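For this depiction, one protein chain was excluded, whereas all remaining protein chains were kept in their positions.
For subunit A:
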């Protein structure tokens, strides 16, 4: 595994801080909640925007397990593990001890196959920015590249970014939407952190679709 986590985290922090400072400056330092940078993506809402590069959708690929994920815009490059179900029926998560490890839901399609494949990643872990720390910053058209065991790469274009309350997480849609095209959903935590429960209150979901690289 590439020791990417710390460096990526530092870059992420730096970029985020710059973005925040700029946002605060543009807002005249009003300090109002409207300038919180999670505000534009309302729960269940859509982060609107025009893809930077018009997507040309690609045909489905054969089944092949994912090995790596790269998101150039966020400086993410990480290995991908496999995730199953826990005894209570919830999905496993990558271990907090490996903040830069993403995990693919192995009961679903592989990235590039027809249907919705799902990759999870932590937003933070052990006082470090984790692999999907800046997932919410993705914009329509941004690329996500998944390296596969067959040696190929499945390239996806971001279609939209949503933040949803965990209480209304759209599991059927994320994991089992009836699609006839290849899609990839990236999921991490978002919103405020509830120290009482030990969890964030929201999830950030990025919907992408396979495109020609």
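Quick note on the criterion: contacts are C-beta pairs under 8 Å (C-beta built on N, C-alpha and C of every residue); 3 or more make two chains touch, one makes a residue touch a chain; residues count from 1.
Everything that follows uses one rule, which is that contacts and distances are computed from a predicted model.
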{"item": "Among \"Xanthine dehydrogenase family protein subunit M\", \"Rod shape-determining protein MreD\", \"LPXTG cell wall anchor domain-containing protein\" or \"Nickel import system ATP-binding protein NikD\", UniProt-listed name of the chain not shown", "value": "\"LPXTG cell wall anchor domain-containing protein\""}
{"item": "Residue touching the undisplayed chain, where the options are A:80, A:125 or A:146", "value": "A:125"}
{"item": "Positions on subunit A contacted by the hidden chain, ascending", "value": "12-13, 16-17, 19-25, 29, 31, 35-38, 59-60, 63, 85, 88-91, 93-94, 96, 105, 107-110, 113-115, 120-130, 132-136, 163, 166-167, 169, 171-172, 175-176, 178-182, 187-193, 195, 198-200, 202-204"}
